[in-house]
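Of the protein chains in this complex, one is absent; all others appear in place.
Just so it is clear, A and B label the chains in written order, and each chain counts residues from 1 on its own.
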Amino acid sequence: MRDNFKSICAGIFVILLTFGACNNRSANGPMQIGMLAPLTGNGASFGQSQRDGVQLALDEINAKGGINGRTVELLVEDTKTEPPVAVTAANKLISQSKVPVIIGSAASLDVPAYMDLLEKAHVPQIVPVAVLPKITEGNAKWTFRSAMNDKIAASKMAEFVANELHAKKVVLLLEDSAFGGTGLAFGDRLEQLGVKPLTVEKFKRGDLDMSAQLIKIKGVGATHIQFWGYYADYAQVAKQMKDLGVQAQLMGNQAPVTDKTIELGGSAIEGAIDICLFVPTSDDPRVKTFTDKFKAKYGHLPDTWAAQSYDGMYILAEALRQGGSDSQKIRDALAATKDFDGITGTITFGSNGDAEFRGTSIVMVQQGKFVPYKSKSK
Amino acid sequence: MFTQQVLSGLASGFIYALLALGFAAVYKSMRLINFAQGELFMAGAFIGLLLARNLKLAFVPVLLLTGLLLFLFGMLFERFILAPASSRSPEVHGMIRTVGLSVVLQGVALLAWGTDEYRFPQLLSSGSFSVHSISIPLNLLFIGGTSLALLAALVIFLRYTHVGLCMRAASQNRLGAKVVGINVKFVRSLAFGLSASLAGIAGVLIAPLWYVQYSMGTMMGMKGFTAAVLGSLGSFPGAVMGGLILGVVENLTAGYVSSVWKDAGVFAILIGVLALRPQGLFGRRYNERV
Partner (left out) sequence: MTGPARLALAVRLRWLFIVAGLIVLPLFLQNAFLQHVLVITLIYLVLILGLNIVIGLSGQIALCQAALYGVGAYASAILVKQTSLPFWLSLPFAVGVCAGLGFLLSSCVVKMRSHYLALATIGFGEILINVFRSAGSLTGGANGLAGIPAPRLGRWVIDSPLSYYYLALSVAVLGYVGMISIRRSQLGVALRAVRDNEIAASSLGVNSVRLKVLAFTLCAAYAGTAGALYAHFDGFVGPESFSTSQSILLFCVLVVGGLGRPLGSLIGAVLFVVGQEFFRAFSQYQLVLFGSTVIIVMAFAPQGLAGLFRSLVLRTGGGNIDEALVESVTTWNPNRAKAPNSFAKSATPSSLELPPISDGPISSKDAIVIDDLVVRYGGVTALDHVSFSVKSGEIFCLIGPNGAGKTTLLNTIGGQQRPAKGRLMMNPKFQTGVRPAKSVRLVGRRSHEVARLGLSRTFQTSQLFPELSSIENVMVGQYLHREMRTSLLRVFFLPWLAKRQDTVAREEAENWLRFTGLYKYRFNLTKYLPYGLRRVLEIARCMATKPEVLLLDEPSAGMSASERTALVNLLRTISNLGVTLIIVAHDLELVRILAHHVVVLDYGKVIFDGHPKDLRENAQVVDAYLGRKRTELEPVF
């Protein structure tokens, strides 16, 4: 029975060792900031763009001497596009790594999960990619979003569809979630402009077969389909429209503006229309510089998410310059951001932490790339 | 529109049918539910992807080669991992091992390809042709044709070849089959290999219509099983019927009830059948003797 006793001792010792060994000590010297990003899971393409954009900005900042003489180090935690993991990851950054500020997750469903944690711990975050309206609809004082609120996108898209496309027979095809629910805002604005959507169809994210919904849409004779959801489903819809012979113009929201859409959609996605903050083929010289540098470093063109993250990092850098490592001061500096001139527009944070509206771009897919929209009549 | 919904349902219905055939084959010969059937389907899609993209093969060679590779894998897995399952409640222990296999397969796919979605090269001509304003996707014809051909081949194999006879004998009475000289171990491996092969072929058939992702197997496995149970587990024609019925019912539910609840609808069917009529639509209830 000494064996029994010894093995229990050994067991507890091993447990303590394992727990203790994973105790991360933050180094002195470089300033550390945290970032939550969905590097795996179905938000991976956004998380990776976010990381690429932020990293590029960071490299530039550090090359010019860092912030107040200190280099900035980025601690990245993968949220796996799973909200509970995001919560644990946020916990880790705050309690273990003790970062003064966080760059928020690109996945719209992650952010509401851990936001309360930040409120309680008084740690500010800047959210450069996540578009979910709910993020800035609460009373959060420590969250600042530089991406375009999806409700604004919905409104602008509706205006485009009614005024530019003169569409009359429009149907909505929405993801059945809070994310897709923003599409209803599109419908409302469209109605205000005098065009009532014929019907609203729903689908579950990741559902590979939309034929039932598309057949119904074909049945009501729609000429325009407004989609609100993620890129994989967007591509699937386009493919199945072709298979089922649905002759309508496909339009989407911000989320599908990524290379994955083109990769998955192939030839079926040609001509589809979307909305975003940034087009890499713009003539603006600053955009060109950014695009060249990005391509040099990563080998492919940046998408709107990378550009937004780039801007976001620079906004944060400015706040760090003023606030140092003090979370309260950083927060106040972020709140005071006014007329920041970024490559995705001029950014000012409103009282609710949301970036006030700046110009949007309507884009379409042409020859496998997102380009600014050109009407066919031209 | 109704006819169109039915036709669309048939496309996925044939895929369910292929998966259900695999379940039936394994159950008939080993009284085992192959939990990994969905993941074998996913593996087939990925292997097909590799073959089509990297080796640039045409569709039919991809189909056949994938089927063959999965057949071999299935045989080896059964021979070395399933067969030694202990004699106490072999059903349960074997099932747990197939659970392990499904997790491993998912894990390997995750390692190799991550969580990304991959487009399968369009090797079949896509598009459709219209008959009376009902558009029939060409893919559907190909999938349907292949599935029926496989079913016919399977039935012929089991009923008219010597090996098929051995398989049927071994499934009904293991000891008796051994006594008359049938290599039961080999036959069981054969059955499992066949089942894996069917799943893999289903994966390759449907991949061009969808996209390939590490998680695509889980739901399909469950639906394939539902189809198998619906069609009476252990009956091949039943499996195909079950698959088709399930596909059509699923699409009709999506079309007329709610597209969001269609998966839940499938599961409700599963539970209903298992609880109220476990012998499926076509089977008979058997009493067990003590």
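In the analysis below, a contact is a pair of C-beta atoms (placed from the backbone, for glycine too) under 8 Å apart; a residue touches a chain by one contact, two chains touch by 3 or more.
For clarity, every value in this text was computed on a predicted model and none was experimentally measured.
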Request  = Can you work out which residue in B:Leu50, B:Leu76 or B:Val108 touches the chain that's missing from view?
outcome  = B:Val108
Ask   = Which of B:Val184, B:Met222 or B:Met241 sits in contact with the chain that's absent?
value = B:Met222
Task = Can you work out which residue in A:Ala178, A:Val220 or A:Ala336 touches the chain that's missing from view?
result = A:Ala178
Which of A:Arg51, A:Lys80 or A:Lys260 contacts the chain that the document leaves out = A:Lys80
Contact set of chain A toward the excluded chain (per top definition) = 1, 3-5, 7-8, 12, 15-16, 18-20, 22-23, 40, 78, 80, 82-84, 87-88, 91-92, 95-96, 109, 112-117, 132, 134, 176-179, 181, 204-205
Request  = Could I get the residues of chain B that touch the absent chain, sorted low to high?
outcome  = 32-33, 81, 84-86, 88-89, 91-93, 95-97, 99-108, 110-111, 114, 218, 222, 225-226, 229, 260-261, 263-264, 267-268, 270-271, 274-275, 278, 289-290
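Basically, only the chains that are shown with their structure count from here on.
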Query = Between chain A and chain B, what's the gap in Å when you average each chain's C-alpha atoms?
reply = 38
Partner chain A, residues of chain B touching it in the complex = 1, 4-5, 8, 11-12, 114-117, 119, 122, 126-128, 130, 135, 137, 139, 209-211, 215-216, 251-252, 254-255, 258-260, 262-263
Key: Touch list for chain A against partner chain B, complex   = 40-42, 44-45, 176, 201-204, 206-213, 215-216, 218-219, 232, 235-236, 239, 242-245, 260, 263-264, 266-267
